[in-house]
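Only one protein chain is missing; all other protein chains are in place.
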Amino acid sequence: MSASGRPIRPDLPDMLDVGGRQARRRRRGIRALEAAVAVPVVLALLLIGALLFDVITDTVSWQVIEPAGSGRSFSFAEGFAALGAWERVMRLELAARGVSDADADALLADPDERRVLRARNRVELMPWVDGRPFRWLVTTARDDLVADVPLIGGAGGRRELLASAEAGQVVVLNAWLDAGFLSRNASRSPMTAGLLPALLGSLLLVALVIVIAVPLGVGAAVYLEEYAADTKISRLIELNLSNLAGVPSVVYGILGLTVFVRLMRLGPVVLAGALTLALLVIPVVVVAAREAIRSVPPSLRQAAYGLGAARSQVVFRVVLPSAIGGITTGVVLAIARTIGETAPLLVLGAAAFVPRPPDGVLSTFTAVPIQIYTWVSENDVEFTHAASAAIVVLLAVLGLLYGLAFYLRRRFARRW
Amino acid sequence: MTQLRLKPAARARERIVGGLFLACAGLSVLTTVGVVLVLLSETTAFFADPAVTFREFFTGTQWTPLFADQRFGILPLLTGTLMVTGIALVVGVPLGLMSAIYLSEFAQPGRRRRVTSVLELLAGVPTVVLGYFALLFVTPLLQRVVPGLDLFNPLSAGIVMGFMILPIVSSISTDAMQAVPAPLRQAAYGLGATKRQLIWRVVLPASLSGIVASVILALSRAVGETMIVTLAAGQRPLFTLDPRETIATMTSFIVQAASGDQPAGSLASRSLYAVAATLFVITLLLNLVSQIVVRRYRERYE
Partner (left out) sequence: MTDAAKIPNETVRSSSIAAEEAAVVIGDLSLWYGDFQALHGVSLTVPRNQVTALIGASGCGKSTLLRSINRMNDLVDGVRVTGTVRYDGVELYDSDVDPVEVRRRIGMVFQKPNPFPKSIYENVAFGPRLTGFRGDLDALVERALRGAALWDEVSGKLRESGLSLSGGQQQRLCIARALASDPSVILMDEPTSALDPIATDKIERLIADLKRDYTVLIVTHNMQQAGRVSDRTAFMHLGYLVEEGPTDLIFTNPKHELTERYVSGRFG
């Protein structure tokens, strides 16, 4: 041990590592660590990508159909009409089925017959029919499915499909998420099933939930931020709110089933569903509204009080107008939650087959996620395509809502 | 000058407005009371039935309330729930912690915001969509690797649920790690610690309670999750710990029993409430514990 050695840690080298080899090794180690901990982020992205890819490709499939209709398809030009494409193609199909022009006129003029035709026949511009692109084809609820090949991996089998198709069978590339999907009623047959009742059900549900949950949630937030002193009551409410946020949504469903559906004898109707979901999203609204209210500068409240505003006037004229951006963001997030929530509605008994849109708040209903659930649990490949089409719609709406929330958050970023 | 005196009308208006706000806040308490009352009354009625005993409920290995031969042993539902949540934690906790370390210790603020919103996106996907994905994408994929995997199985449900709880673990843990005071970090660097040593020896130990809280919260969320398991894990209560077999969880049984339209007041219907009460108690306890843990770590640094 030299005199210049290290008296406390003689085990360590005497000199600084001036060559930088060790530093380089360390830097490499840190970079490797960074890469390792970034893996889950990549995995998450991959998962989202796989999910989107799977869902979107599931909305298109190759099918061999034994048609109950004429089995004829018509060129884009033949069936095209700016507004009345449905009627034009229907006429062509009726003619192909051997219905005389006069009878077709009579059928299409009678509103009841028209409705039946609409419900039973799906008139769509198919991307590909029997080897030719973009053809109008009328499919029906009574068509027989011979084969359904997924889009991915089905391309090679396309020729085989064409070759194997017997006389009278049609090979078609079916885009399930077509123009009519959103406007058709529900159906027992996947081919003609549409999302309209579920879409309108969800819309009505959201409207009711907003009407119920927003005033209550914002009111609770105002109480906690502007009125409550640090008393036992306000502490109880706070503790309770944070626990409510952790109650599984399925338990809310049981509360709704017992209180709204059975005790209040509403039955499994839109109002019962909305009341249940409102209870579920109130904590979401409260949290967002409290944060927004808290970000209103105290100097504004002081100014208002100093001018002789009563507490309620301070709330309605200063605090809420200034907090509106944050509150709106919370409302958008609550809408997103409402739209995607499934379990409580299932428990309420909303899973029954509902072919038509709700006609009031006391009407039985279905909603988009419920429809997805029932279609998936049909365990039928065609219903699976319908489910994936519905999922694409649901995710698109949610994407818009999250985008809106993101925009609002930036737009109303506090400027004080 | 009398204008300064209180005007009864103005005072009354203020009282009413304040009362309305209090009522809004009080409604949340009412909701809790409602949940507890509903669960308690029906569960009491359930256990009052001579066909049901506490002993069987907590130790029986058969759960068949919807069949003619009714058995009420909740263990199959508990093991089913345990398996799915266990798999979800095995997947979600390490991934969540890794991304928290990445976000807190490596990512620049701009990238941190972007990555956080990607993870939030994951949390925003409706669970019914995740259930679809588990059943129709993950299960077929797994069936190629895992022999004897049922169409409905807790393995794929658990894996997908792991990604669902990843953002919960990640966001709370990130907060906890960022709350580690800068002087503590500087002290470690000043002693010549490398970044890895800093993370392992300073950041993780100091943020341990936040991490624990995030895991408990994620566990609670996984226990209460319904749609993924209902769609992908099945609705067959089987007393097993084999993750390849179709099982049922507490939540999937609730959905099954409720959508089967059991007549109100029947024993089958009441069994649903007993399961829901069990679920409620478990999640409530988990939430309370995580809140206590979080409060403790907040106190330490604020």
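As written, the chain order gives the labels A and B, with residue 1 at the start of each chain.
Just so it is clear, contacts are C-beta pairs under 8 Å (C-beta built on N, C-alpha and C of every residue); 3 or more make two chains touch, one makes a residue touch a chain.
For clarity, every value in this text was computed on a predicted model and none was experimentally measured.
A.B. asks: Please pick, from A:30, A:207, A:310 or A:404, the residue that touches the omitted chain in the full complex.
C.D. replies: Of the listed residues, the one touching the omitted chain is A:310.
A.B. asks: In the full complex, which of A:141, A:300 or A:404 touches the chain missing from this view?
C.D. replies: Within the whole complex, the residue contacting the unshown chain is A:300.
A.B. asks: Among A:174, A:276, A:322 or A:338, which residue is in touch with the absent chain?
C.D. replies: Here the residue in touch with the unshown chain is A:322.
A.B. asks: Pick out the residues on chain A that sit against the missing chain.
C.D. replies: Within chain A, the residues touching the omitted chain are 229-230, 297, 299-300, 302-310, 313, 317-318, 321-322, 415-416.
A.B. asks: Just checking the interface: what residues of chain B touch the absent partner chain?
C.D. replies: Chain B touches the chain not shown through residues 1, 3-7, 10-11.
Note that only the chains that are shown with their structure count from here on.
A.B. asks: For chain A and chain B, let me know how many angstrom lie between their CA-based centres, rounded off.
C.D. replies: 21
A.B. asks: Hey, which residues of chain B end up touching chain A in the complex?
C.D. replies: My answer: residues 10, 13-14, 17-18, 20-29, 31-32, 34-35, 38-39, 42, 94-96, 98-99, 101-102, 105-106, 115, 117-119, 121-122, 124-133, 135-137, 163, 166, 170, 194-196, 199, 217, 220-221, 223-227, 230-231, 251, 254-255, 258-259, 261, 264, 272-273, 276, 279-280, 283-284, 286-288, 291.
A.B. asks: In their complex, what parts of chain A are in touch with chain B?
C.D. replies: My answer: residues 26, 29-30, 33-34, 36-41, 43-45, 47-48, 50-51, 54-55, 58, 215-220, 222-224, 226-228, 233-234, 236-237, 240-244, 246-255, 257-259, 262, 279, 282-283, 286, 310-312, 315, 336, 339-343, 346-349, 351, 369, 372-373, 376-377, 384, 387-388, 391, 394-395, 398, 402, 406.
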